[in-house]
Each structure stands twice: as C-alpha cells, then as structure tokens.
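The block underneath contains the structure these notes are about, expressed in structure tokens.
All protein chains of the complex are present and in place, except for one that has been dropped.
Labels A and B are assigned to the chains in the order they are written; within every chain, residues are numbered from 1.
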Amino acid sequence: MGHLSYEEGKKVVFKGLIILGIVTLVEVFVALLGKGYIIDGFHLPVWLMYMLMISMSLYKAYFIVYEFMHMKYEVPGLVKSVLLPTLLLTWMLIAFFSEASTWRKWRAQVNDKPIAAFSAPAAETHHDTEHKDGSPSEVEGHAAPVDSMAALPDTTHAPVKDEPKPEKHH
Amino acid sequence: MSSDHSAHSHDTHASAPSWEGGSEPFKASYGKLMMWYFLLSDAFTFSAFLVAYGTLRFSMPTWPVPDFVFSTLPFGIHHQPLIFVTIMTFVLIMSSVTMVRAVQEGHRENKKGVVYWMFLTIIGGLMFLGCQAWEWTTLIKGESMSITKNPFGTHTENGVYLEGDGHDIKEGDRFEAGQSYLIHYHDGHYQPLKMKTDAGEIKVQQMGPKAFGALFFFITGFHGFHVFSGVVFLLIIMLNVASGIYSKRKNGYEMVEKIGLYWHFVDLVWVFVFLVFYLL
Partner (left out) sequence: MSANHHTHIETDIHIEKQGFDDHFHEHHEGDKFQTNFIFKYIFSMDHKMIARQFLITGMLWAIIGAAMSIIFRLQLGFPNESMAWLKPILGKWITINEAGIGSLDPEFYYGLVTMHGTIIVFFVLTAGLSGTFSNLLIPLQLGARDMASPFLNMLSYWFFFLSGAVLLYSLFLSTGPFSGGWTAYPPLSALPQASSGSGAGMTLWLVSLALFVVSVLLGGMNYITTVLNLRTKGMSLWRMPLTVWAFLVTAILALLSFPVLFSGFLLLIFDRSLGTSFYVSDIFINGMALDRIGGSPILYQHIFWFLGHPEVYIIILPAMGLVSEVLSVHARKPIFGYRAMVYSILAIAFLSFIVWAHHMFMSGVNPFISNFFVVFTLIIAVPSAVKVFNWISTLYGGNIRLNTPMLFCIGFVSMFISGGLTGIFLGNSAIDIQQHDTYFVVAHFHIVMGVAAFFGMFAGIYHWFPKMFGRFMNETLGKVHFWITMVGAYAVFGPMHFLGMAGVPRRYYRFDSFEAFQGFDDMNKFITVAAIITFFAQIMFVVNFFWSMYKGRKMTTQNPWGANTLEWTTPIEAGHGNWPGKIPSVQRWAYDYGKDGIEFTQQHVPLREGEEHSSH
C-alpha cells in the first residue's frame, strides 16, 4: 500500500496491461507456430513449446500476484506465508502425473490382451503380437517421474474405447 | 463481514518489533489477511482440479488437440484456432486492470473514481461470462460435446477417409496420426466416418476420451462461477461505495481492496486454465 505515488501507480497499471497482453499474444503465437499453423510444415519440438508456454504463464501469474495484488509491497512474512505453501503442490504434481503415465501404460497393456467376453473380435487382436513383447519392458523402463509429461504428446496409442481396439505404438 | 466488531490490538507503541505482539506483524488488517488465506485455500481447490485434469489427461493414450477444438468464432467464422479465447483472456485482463484502478482511487478516497472503475470492472466480468456462455453453447449445440460424450477424437494412424455407401467407396481426404477430428451429429446420432489406414485396415472414427468434455465444462464452469460471484460481490460493494458507507470508515476503501484481491485471483486462475486447456 502506498509505496508508490498515485501517478507511479497508474503507470504500473498500464505497463501491466501491455505486458500481460503481449505475453498472452506470444503464448498463442508459440502455440500456433509450434503446431504448424503459421509456417507450413514447421513444428517446434513439443518439450520446447511446453517449456516456453509454462514459463510465460508462470511469469503472468507472478506479475498478477506481485503487481496487481500488491504482493511486492507486502512484508516478507506475508509473502512467504502465502506463497511457500504452494510449493507443496510440486510433489503432488510429480506423484499424480507419474501415476497417470503408469495407468496409461497399464491400460495399453490390458487393451493388448482383451478378455474374451467383451473384447474386440479375435481377428483384430492378433494383429500386433510384436508389440506385446515390447510393452512389459516399457513398464519396467519407466524411470523418472517427469518423463510422463514429455512422453505424452508423441504417443500414438489408440484411445481407450468402448471396445478395445488393436493399436500400434510409436 | 462488515458487522465484525473484532478487537484490534492496534499498535500503540510503534517502536516495538513487529513480531513481539501488540502489533500487526504483516502490516495488514485482519480482513485482508483472511482474504489472502481464503485465496490460498481456493488456490488449492483449483490446483486439485487442475491436477486431476492433468492426471486423467496423461492417463489417456490420446487427447483432443485444443487448437482444433477451440477454433470457432462468432458470425460463422471457423478454423481460426485460439482467437476467440485470446479475446476472452484480454477481456479478463482488462477487467483486472480496471480493478487495480478502482483500488488506487480508493486509496485516494476518491469515491467517484472508485465507482467508475468498479463499474467498468463489472462490465468486463459480464463480457467474459457472455463469451463463456457463447463458447459453451457452440460446443454443446454446434459440436454436440457434453459432459458424457466427447466427439473430438484423434487419429492414431495415417490413412484416408472413405466416402460413399457400401457399393461405391471412394477414397477422400488424407489424414495423419495425431490429427484431431470431430464426429458430426445428425438426426440424433453421431455419424463417425469410415476410413482406411495405410496398413490397409478399414475402421470407423472413435469418440474421444470422455473426460475431456467433463473436465472442460467442469473446470471452466467452476472458474466461471467464481467470475459470476465476483461480479455479484463487485456490484454490492460498488453500491455500498456509492452510498458512502466506506468513505466514513476512512480506511482507504479496504473493502474494495479485498474484493480486488479476489478479482485478481480469478484472473490468476484463468492464466492456468488458459494454459492447460487451450495452449498445451
């Protein structure tokens, strides 16, 4: 409160408008560029896109909290008491997402081995035996929890459907 | 809340170190602190939703591509990915900015200024809600997505669409693995297209992961509900400002500051909703 003069405060506001606007535009631009909408046939690596967009969003969040919500002008104790607890979410993210990627792998495995009564026609399921051999090692090879994020976009497993479908991986 | 008659232990000895008691170590009134801690807990509510979203998404083999799903604009414009939601985001940012201005005018004890900027904030909030209503309507009515049905699927292989009836099948457009498609809905049924993969199999389009629609409506709806209640509170507080009851308190319109915190928080949540639903 009151650490800035009225005129300075006003300036910060309009600076904020411009910063948030521009960052948002850049985010959208990266999303479209990365997925090939802007230059035909040009794609950004997925991890790079994700990194860019996540850091820009974190920057926006920082700006909103620190400038608009005046966190910058609060005493350090208040800042810490509100912001430090959010760090608890990091382990939550790691654990939940690591679980998610496990479920995906296990689901894929299960769908490779349909149970007779409610499975897809047998003819279709025979189709990719060579994959079945590959999948267990895939589960064991599951190492760093974070790899789930990077691994997601380029997986091409078939969606889990009302009736399990044969699928082709990678 | 305004009826609180709490006992403040105001610092009469300004020289005492702030943690020694008898003063407010955070130099913030109890009301503002409580708003901060409420927002912290609300942040955990939203985080839990977003984590659940991420978890379900990562547990799926495929997920609809956002720039395919969110590519419709009013006036019949199609295939303009992410433009509409960018506009929505701008509306919300604008309303955050007008809110900051209202708080600043409050510090100057300028009643008219507060009312003016708050009014603009409310307009911004309503515009955002309007946009959201339009977006939902498009998805529900136009594209037949619901919380239990998601017609946005994803190709897992390369191939071509097949057109025509059983006798005379022609090969149509090509598609590639990773591309999204929308299954059209006519006459009370989804009408998945037939396709032939490069491996030579004949398949039909499959519905996308159910969780996509449910999570989208649920989380944007929960955010929208926050915007809506924010608008209601803003309206009440604006009327109170206009009636002059805050100017009597001589505390720099603290109530405006508190609702301001809430409003920015709503914007903050949108940053992440925008990120995970529309960008990633």
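Observations on the model:
Convention: a residue touches a chain if its C-beta (ideal position, glycine included) is under 8 Å from a C-beta of that chain, and two chains touch if they have at least 3 such contacts.
Note that the structure is a prediction, hence the values are computed from the model and not measured.
Every shown chain touched by the omitted chain in the complete complex is listed here: A, B. The set of chain B residues touching the chain not shown comprises 1, 3-10, 12-13, 16-17, 19-22, 24-26, 28-31, 33-34, 37-38, 40-42, 44-49, 52, 55-56, 59-60, 147-148, 209-211, 214-215, 218, 222. What chain A contributes to its contact with the hidden chain is residues 81, 85, 88, 91-92, 95-96, 98-99, 102-103, 118, 142-143, 145, 160-162.
The rule is simple: only the chains that are shown with their structure count from here on.
Taking each chain's centre as the average of its CA atoms, chain A and chain B sit 17 Å apart. On the side of chain A, the complex with chain B involves touching residues 1-2, 6, 9-10, 13-14, 16-17, 20-21, 24-25, 27-28, 31-32, 35, 37, 50, 53-54, 57, 60-61, 64-65, 68-69, 74-75, 77-78, 81-82, 85-86, 89, 92-93, 96-97, 99-101, 103-104, 107-108, 148-149, 152, 155-162, 165, 167-168.
Taken together, the chain B residues at the contact with chain A in this complex read 18, 25-28, 33, 36-37, 39-40, 43-44, 47, 51-52, 54-63, 65-67, 81-82, 86, 89-90, 93-94, 96-97, 99-101, 104, 107-108, 153-154, 156-157, 177-178, 199, 203, 206-209, 252, 260-261, 264-265, 267-268, 271-272, 274-275, 278-280.
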